[in-house]
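A single protein chain has been omitted from the complex, and every remaining protein chain is retained in its original position.
A, B and C are the chain letters, set down in written order, and residue numbers restart from 1 in every chain.
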Amino acid sequence: MAQNGKLKLGLYWAASCGGCEIAIVELREKILDLDAAADILFWPCAMDFKYKDVEAMPDGHMDVVLFNGAIRTSENEEMAHLLRKKSKVLVAFGSCAHEGCIPGLANLFDRKSIFERVYLTSQSVENPNKYLPQTSYQMPEGEIDIPYFYNTVKTLGQVEDVDYFVPGCPPQAPQIWAVVEAILGGNLPPKGSVVGASPDKTVCDECKHNREEKHVKKFYRPHEIIPDSNRCLFDQGIICAGPATRAGCGALCTSVDMPCRGCYGPAPNVLDQGAALLSAVASVVDADTEEDAARIVAEVVDPIGTFYRFGLPASLLHRTKLE
Amino acid sequence: MKKISIDPITRLEGHGRIDIFLDEEGDVANAYLVVPELRGFEKFAEGRPVEELPRITPRICGVCPEAHHMASAKATTRSITSRYPRRAKSCESCSTLPFTSLTTPSTFTSSERPTLSWGRMPRLPSVISWAWSTRWV
Amino acid sequence: MPTLIIDGQEVHAEEGQTILEVARENGIEIPTLCYHPLLEPYGACRLCTVEVIRRGRSRLETSCTHPAWDGLEVKTRSPAVIEARKTILELMLSRCPNVPVIQDMARDYGVTEPPFLAVDPDEKCILCGLCVRTCHELVKADVLHFSEVGVERRVGPAFLEKTRQCIGCGACTIMCPTGAIEIVMEKDAIYQEKPLGPTSAIWVPSMQAVPRVPVIDTDACIRFRQDDRTDGEIADACGACQMLCEADAINFDQEDEVIELDIGAIVVATGFEMWDPAQLSQYSYGQSPNIITGMEFERLSNAGGTTGGEILTAEGKIPEKVAIIHCVGSRDHNAHPYCSRICCMYSLKQAHLVRDKTGAEVYEFYMDMRSFGKAYEEFYERVQEENVTFVRGRGAAVEMLADGKLRVTGEDADLGRKVHADVDMVVLSTAIEAPHDADRVASLFGLGRSEDGFFAEAHPKMRPVETNTEGVFLAGTAQGPKDVPDTVGHAGAAASMALALLDKGEVVISPQTAVVDEKLCSACKTCLSLCPYTAISYIEEDNVARVNEALCKGCGTCVAACPAGAITARHFTDRQILAQIEGLFRVPAVEAETETAMAEAEGVSS
Partner (left out) sequence: MNGADFEPRIVGFLCNWCTYSAADTAGVSRMEQPANVDIIRVMCTGRVDPVFVLKAFAEGADGVIVSGCHPPGDCHYNSGNYKTFRRMPLVEALLQQYGIEEERFHWGWISGAEAPKWAQLVRDFTEQVRELGPLNWKRELESKED
């Protein structure tokens, strides 16, 4: 704590979209309470601090750093190491830092194919000389460098020692405030815990739809069905990640009849969210012959995209096979 | 040649750095905006079910997810069908409203900035249809 | 109580009785044709005419209609009565000269020739109306009426037209004293469903049935079918069985009822079904009435059967040659690959019966003779000595020849060539198979089924009576084909195991059960439909799923499916299995050390 008794707080975004920052702004008037309780020492999105300022800090200077965004480039990883050094508590904040999130779907591909698509074949790009990013380039005035783009998206936990994880894409404001209060009050759970979410339950616990015994004869894609708002979406054959996803969001998606996409990550006792969801989905297929079963599960067109939508980098296999 | 790096550029959405090269006189010889970030949505959207895109593309930018969401929702709708309900169309046209409501406060409170012309505000019928649709949808 | 004198004998009557009833109760014979105790008397045939003397006045009256008043004197065989009956019989014989019962009666009264020439010598109806009353009072179908008048008077349905009111119950034919009514079989008559001829709608299931209680076939009984036969116009049709039953045992209101019992053990003895040989067309089953199954042969040769136990062809002749084909549907990859185990022995028995009862030549087409039981081989030898022709080889096909004979073709494996036999009757020893609804029984009791469709025992050698569901035992052919001694032994074992379980009062279950961590369960209900033992249920008040460990067998299906990781399989936990996987790919510390040490040692030496 600083001499004024205020918490020294840092926030950083690695490979992120800025949604987590907006989520903090979503605290609304409570952000004033946050300001009253904490000095913000680093927050590129909102305040003018440079990396040099952070490097200049003594080790462990910041009490808490909320780190959002995945580890996509060497710069992200360097910042992770730097902020670990400069902070007492490093929090993986939001789905990207926690488990890779949507940008983690890039682990279905490798650097080469991404570069080709983005810089060469994209319809909105004009690149006749076929330039691809290079880590350093000699301009007439001098050398310019950019970070190295990894083949694989990693989570913060995979490159650095993380104290706490706050799941969600983005984390919901009340949950963020609960975390802030826990930090201020000093009653944090053991290191490595997931905070800012239910400690034990899954989204079904918060979902208002009526669930029954499941017998799924067909999997529906959203445009193939108008769901019954009273019945569990999964029961209706719409793949919903709710049963395999930690509670905490308040079942936002299902409350408007959209199936849960699983952004709050696996349930506490689950090693691999996608495998758990896959097993549940396949188990309730109402097929008594191998042919029927194969036909029905073939309706799941994109298994990784369906079951690992937010958690591919954090899954057991991390990514697709590299050639 | 001297190089000044503004690293990172702050108070905006996105990652960036400005490398400024000064000549002997200390004048700016050249400046480069360096964007050290890439996530590759163009690539990993490939192979996903089309209806998933409205929930993938908003993660391009968490500040303006609406724009990405609506763009892909419209594209998805049109890729599946050319005929869709009026109400869906109404929902589409009301989509710029949150964006406007996000920026209008600045528009009307900041005296230094030029006000937006009415031409860029949502047309009145869309507002009515939005109000209508929120009451019933 | 009225007292009257009949033929000089003082008799007592009940109030409301007729003279005929009183007379018959007291053993005094009065001839009748149109009388039946179940029906209102009608006095049509007038054969029961007696002389009634009341207050000194003598009159001839029909005893079936005359009340047994107090103080009457009745003479049943006075000369006037005899004369009257003689006249009646003369007229009756003139109308129906060829009806045996009338001829017999007339002869008793000295009438041998009809005094008048008959209009129609084949006429049998005496217009007594017994059938009309039966149809009206008893069956309540009101199909039969008198029509026309005078000499044209006759009995028949309204306007003498066929009516759907008549279901051919046959009550009128039974009642008709002169045999004037016949049941004519029509193609779509309900009797066609019962290939060995008509039965009544109430019968004892089999001669050996235990308990020997008749059942009513509600699909055939007039009483139960009255609504669809008479458009609901008639209430309480027939009921003849109820009227006749002295023990008052027939209750039409009896219905199937569900009785809930708390029990500690279940013995599943659901038996078998006969495989339908029509499924393999080469046996031509169903195309000739002389191609019958072993089960049908049993009915045929049964003393209580339609032929009284005589072995006859459908034409009613004693067959000269009979072929018995073994393994029809058994040991056949087009039907059931397994051996039905009972057919060899019953086929031998049937061969013996045919030889014994008809002396016909018998051909047995067999693949192997499986006479494995005690004294079975001896019986086989005995049948061999009875000159039955045994053809070793599958009876391959049965075809109908133009002369009505049946040709059985098969391979004689001993001779190594094709043989055939032209016979009068073919008996197919059909396979036994699991009942068609065995799957429902299996899911009801949580039983497994082996490949043959019969219920699976817990272990084929060591636990042939138990199942994988604790407290459920198998008896008899529910578990697989068995003959009678094996079934008795198996059933005895099942009963004693059930009793042993009940006596112990507690069950031992495997510790490998699933358990729900209720803190982690959010009641997504994914697991509920997965449990083959319905051991998982949703607990409303706690909003969680819970495993009934007495029912859980520990297969772990729910554990693998639980998306919240809330269910643990005891002794096969995720942690244990994942640790096993990790263990496979981790170099053990000791080994690694040894390797390093060896590498170092090598480095030093080189």
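One rule holds for everything that comes next: a residue touches a chain if its C-beta (ideal position, glycine included) is under 8 Å from a C-beta of that chain, and two chains touch if they have at least 3 such contacts.
All of these numbers come straight from a predicted model, not from anything done at the bench.
Chemist: For the unseen chain, which displayed partners does it touch in the full complex?
Modeler: Over the full assembly, the chain not pictured touches A, C.
Chemist: Have a look at C:Ile6, C:Ile126, C:Cys343 or C:Ala569 and name the one touching the chain we're not showing.
Modeler: C:Ala569
Chemist: So that we can see where the missing chain sits, which residues of subunit A does it touch?
Modeler: Subunit A touches the missing chain through residues 108, 148, 150-152, 271-272, 274-276, 278-279, 281-283, 285, 287-290, 293-294, 296-298, 300, 302-304, 307, 315-322.
Chemist: Touching the hidden chain in the full complex, which residues of subunit C are there? Just list them.
Modeler: 442-443, 446-451, 453, 456, 468, 512, 530, 532-533, 553-557, 559-561, 569, 572, 574, 577-578, 580-582, 584-585
By our rule, only the chains that are shown with their structure count from here on.
Chemist: Point out which chain occupies the most central position, where each centre is the mean of Cα atoms.
Modeler: So the chain sitting closest to the middle is C.
Chemist: Please tell me whether A-B or A-C has the greater number of C-beta pairs in contact.
Modeler: A-B
Chemist: How many angstrom lie between the CA centroids of subunit B and subunit C, rounded to a whole number?
Modeler: 80
Chemist: Taking the mean of the C-alpha atoms as each chain's centre, how many Å separate subunit A from subunit B?
Modeler: That pair's centroid distance is 20 Å.
Chemist: Could you state the distance in Å from the CA-based centre of subunit A to that of subunit C?
Modeler: For subunit A versus subunit C, the centre distance works out to 69 Å.
Chemist: Which part of subunit B faces subunit A closely enough to touch in the complex?
Modeler: For subunit B paired with subunit A, touching residues are 1, 3, 6-8, 10-15, 19, 21, 29-30, 32, 34-44, 46-49, 51-52, 55-56, 58-63, 65, 80-81.
Chemist: If you look only at subunit C, which of its residues touch subunit A in the complex?
Modeler: 517, 519-520, 522-526, 528-530, 557, 560-566, 574, 578
Chemist: In the complex, go through subunit A and note every residue touching subunit C.
Modeler: The contact residues of subunit A facing subunit C are 200-205, 211-215, 232, 234, 242-244, 247, 266-271, 276-277, 279-280, 283-284.
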